[in-house]
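Below is a slice of the complex: some chains, not all, each in place.
A, B and C label the chains in the order they appear, each numbered from 1.
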Amino acid sequence: METFYDVAVIGGGIIGSSIAYYLAKEKVSTVVFDSGQIGSKTTSAAAGMLGAHSECDDLEVFYPFARRSQQSYSILEQELKELTGIDIRRTSGGIYKLAFNEKEKQDLGQLCGLKTVEWQDARYIKQMEPAITNEIVGAAYIEEDVHVLPQAVCRGFSQGAQMFGAAIHEYTQVNDIQKNGSTYLVKTQTGNFEVQHVIIASGVWSHSFFQSLGLENRIVPVKGECLSVWREGIRLQHTLFHEHCYIVPRNDGTLVIGATMVENDWSETPTIGGIGQMIAKAKTMLPAIKGMKAASFWAGLRPQTFDGKPYIGFHPEDDGILFATGHFRNGILLAPATGQMIRDLILQREVNENWVEAFKIDRKSHVLV
Amino acid sequence: METFYDVAVIGGGIIGSSIAYYLAKEKVSTVVFDSGQIGSKTTSAAAGMLGAHSECDDLEVFYPFARRSQQSYSILEQELKELTGIDIRRTSGGIYKLAFNEKEKQDLGQLCGLKTVEWQDARYIKQMEPAITNEIVGAAYIEEDVHVLPQAVCRGFSQGAQMFGAAIHEYTQVNDIQKNGSTYLVKTQTGNFEVQHVIIASGVWSHSFFQSLGLENRIVPVKGECLSVWREGIRLQHTLFHEHCYIVPRNDGTLVIGATMVENDWSETPTIGGIGQMIAKAKTMLPAIKGMKAASFWAGLRPQTFDGKPYIGFHPEDDGILFATGHFRNGILLAPATGQMIRDLILQREVNENWVEAFKIDRKSHVLV
Amino acid sequence: METFYDVAVIGGGIIGSSIAYYLAKEKVSTVVFDSGQIGSKTTSAAAGMLGAHSECDDLEVFYPFARRSQQSYSILEQELKELTGIDIRRTSGGIYKLAFNEKEKQDLGQLCGLKTVEWQDARYIKQMEPAITNEIVGAAYIEEDVHVLPQAVCRGFSQGAQMFGAAIHEYTQVNDIQKNGSTYLVKTQTGNFEVQHVIIASGVWSHSFFQSLGLENRIVPVKGECLSVWREGIRLQHTLFHEHCYIVPRNDGTLVIGATMVENDWSETPTIGGIGQMIAKAKTMLPAIKGMKAASFWAGLRPQTFDGKPYIGFHPEDDGILFATGHFRNGILLAPATGQMIRDLILQREVNENWVEAFKIDRKSHVLV
């Protein structure tokens, strides 16, 4: 078998599926390869927060990109439901980024300067969320940092892409990518595919493709361990967030608690040390959580780059190869904008120059790891 | 411990939870007892079809009741989401009740006479659902027989009831109900409760309460075995229905296939014979289903009465005791209207006389089992 | 349906199944009723330690009973395998009951006086179990306190009983027990059964039968929350035990960590507070455990009596009714001896008088709860 496509996407997580969706929608012939099931690795482990504000340190370049992506979700919700019948489970409610003391309150100052963010003091918050800890002085309230169900988004993108004509090959490992004149040969366990463009969107597993394609960029896994509980009588209307830990109220009656940060651990099962740590942290935000029933636990591997920003763009020396990986804690949030940016790069449409610069593969690492 | 409530509801499935919701909303002090977890038995096993038309043989009495209940769901969807944050996952799409030959087409004639039902021939249906079998001559299309996620509805009712002040006691077995002057003593493993009214809403397990309360009514379990599959590339937009078997497209990417009818089997696990039977039946409706990946399997016990209609109303000789059980295949569909009817009976509001007669406990069994 | 048996056993956990096994083996016609699946409640939640020494405070009466039961397991292992093909997974290894300081060492003094128990100091233990904490001063080593897989034992008893002619009715709730001249009528959801003797062996759920049979004895649930981990590289050859907490090395590659003690909680799901507590405790005994992968978590309800000893014997005023419940933390250990004692009481064989006195239903509660 030898088959021809314009674009091969390697990786069927939320990033690869978004890319396939936006390309197929423009009638670009696209094939996706995933070594297992679509969306079953890092995507399925994410809580699904769209933290354009809450996860953002860089308001100049990263924030506008994140914000555009976040806003795309309100369109996608309707679009994917009509096209595929899949509900991405977007919630309302927003996030409280908590401050436990004056120092933390000050640290939230710049964030609270944004039009979409509002400082609320403890007394007011307690009225909204009676179960929250008494130990806070207040919180930055970000109404638009809502959340979605990541696997549903990924399945929606993937099935939508299929409806627009894309081919999805699950359980198909890509063994090699070979230059073949003006095209590329993607060698898989089920046969070879000839394509014009190859897009590496394999999250932490992109690492080996950088190597085999002659690049020294590193993608480091940062394992995140999570658990979920049944919230029962206690209603939580907002996501609580503090020091990288969050409690997310899903609309199926569970709370998701996450996530640890374990660098360079490639295993996808939580340790009981990590679970213990999350339980301890969650109790500081929502004391009543200790009496809630455990539902499940899991872990996922976030792909981290040297500067915490993703790689989105062309191979520096080979414009048939593109990368879209390294989204670290923000893969769900950034999936739509990443898919759109890759689509625009392939179709040679205009792309915001700041983003091209910030995410390019050969940007300099001033703070080298 | 001895505690006082106006109403005790025995059973926290979707029927009991609906009753508690509608009572608590009217400020009636209510307590619910469930021997396990809310909604974890028959409710959780249901596919969630709101088949006011597709499951209906009696257009005079049953259909208006079922239809009212079905229509309540469009209000409940919004109401429960705002109140509790829970999404009951109501879908669009409706049902195709399939005819494989002219005889079956004729049998659908009366149904197709309803304003809300439309006959469609095979050619047209194939355009809407290309994956459907070629063996049909057509189908009755019922746009409004959509579906919900039963456990989500039940949890929504239950948490909503709590917000209106009801008490929910899970893992609390009711051992005895004793007349105590003008009140009742509900004896449980965790203590006694004194109440004005007791409502038996325990599905198949109501049987023993009929006995201990001096009634000979029988509730027979009819086990239903189900499985679910990942629908992957093939989109199904409508529920398919034929001879008590259905294929329901959930909006999480699965299809639910159900359900067998095994009388007098109290076990809650499917046999492989039952699973084999469902697989065979589903293939006749949707041949491509045989290539789909299995997701899970389960079983539930439907409470059947002698005439297939529920018991909703007062104990014939004791107006402090009410029953709301025997909903057979239609518990999810009928839950809102049942909750409303019990509320109205307790609050001495007007109730449709036809329904009171049709569902009363001591109605005559002309076709005795 | 009305059916006749010599003995009805209510409860198909390890106690009820053991009773049925020993009775059926003597050709006593026996029927067992379980409201769900055999061995799926408290039995399935137990770690399976046979702690005749480690769980024993009373060396005069309780220890000989426990010891006899423990020794029965070595015969049962072979007997059940031959009869039913089921392997009860009895391990070797024994228990270290740890002392973290001189006070705890002294407290173990009496135990270490037994011929079957040996004090070992920390240095020696570290050689045997290099992964154990450095914080201990030593441990009581009890070679014979091995463990079994509780569900396997229960299934073995139950299938063995069937092979000897007993009838096992799963998913069959007993609603009432009525005196009927010289026999009893056991009323269930599937019909009535007439028997000579009724044995209540329903663990915590026995409580309601005491009440309905006119007795004031209380059975209080004490919930125990557990989790299991994959031990991976680190081999643990002995069970570690300290302050009611244990780490049990199963022979499938997992360690079982248990168990909290939550009084009067009837729910059968662990809270995350309980899980957090077990993780913290396990780390003090085996520090490396915090890096191990989580496997699963669960909870079970131990039936506790006022003095911590089981009720085994006749109803004080009705010698057709017997009880065998209240085994608290020791149900797995005591199952064989309990089954044998009930058999002997029914068959009017000789039974150790100390045990009859110690476990009788109407013994005095000097330390009333």
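Everything that follows uses one rule, which is that contacts are C-beta pairs under 8 Å (C-beta built on N, C-alpha and C of every residue); 3 or more make two chains touch, one makes a residue touch a chain.
A quick note: this is a predicted structure, and the numbers were derived from the prediction, not measured.
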Size of the entire homomeric complex in copies, 3 being in place: 4
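Note that in this section only the chains that are shown with their structure count from here on.
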Rigid-body rotation angle, chain C and chain A, from Cα fit (steps of 5°): 180
Rounded Å distance between chain A and chain B, as computed from the means of their C-alpha atoms: 39
Centroid distance [mean C-alpha coordinates] between chain C and chain A, Å: 48
Two or more partner chains touched - positions in chain A: none
Residues of chain C that touch chain A when the two form their complex: 227, 229-230, 267, 269-273, 275-276, 279-280, 282-283, 289-294, 297
Touching residues on chain A, where the partner in the complex is chain B: 81, 84-87, 89, 91, 93, 152, 155, 159, 162-163, 168, 233, 235, 237, 249, 251-253
Contacting residues of chain C [partner chain B, same complex]: 36-37, 170-173, 175-176, 187, 189-190, 205, 207-208, 211-212, 264, 266-269
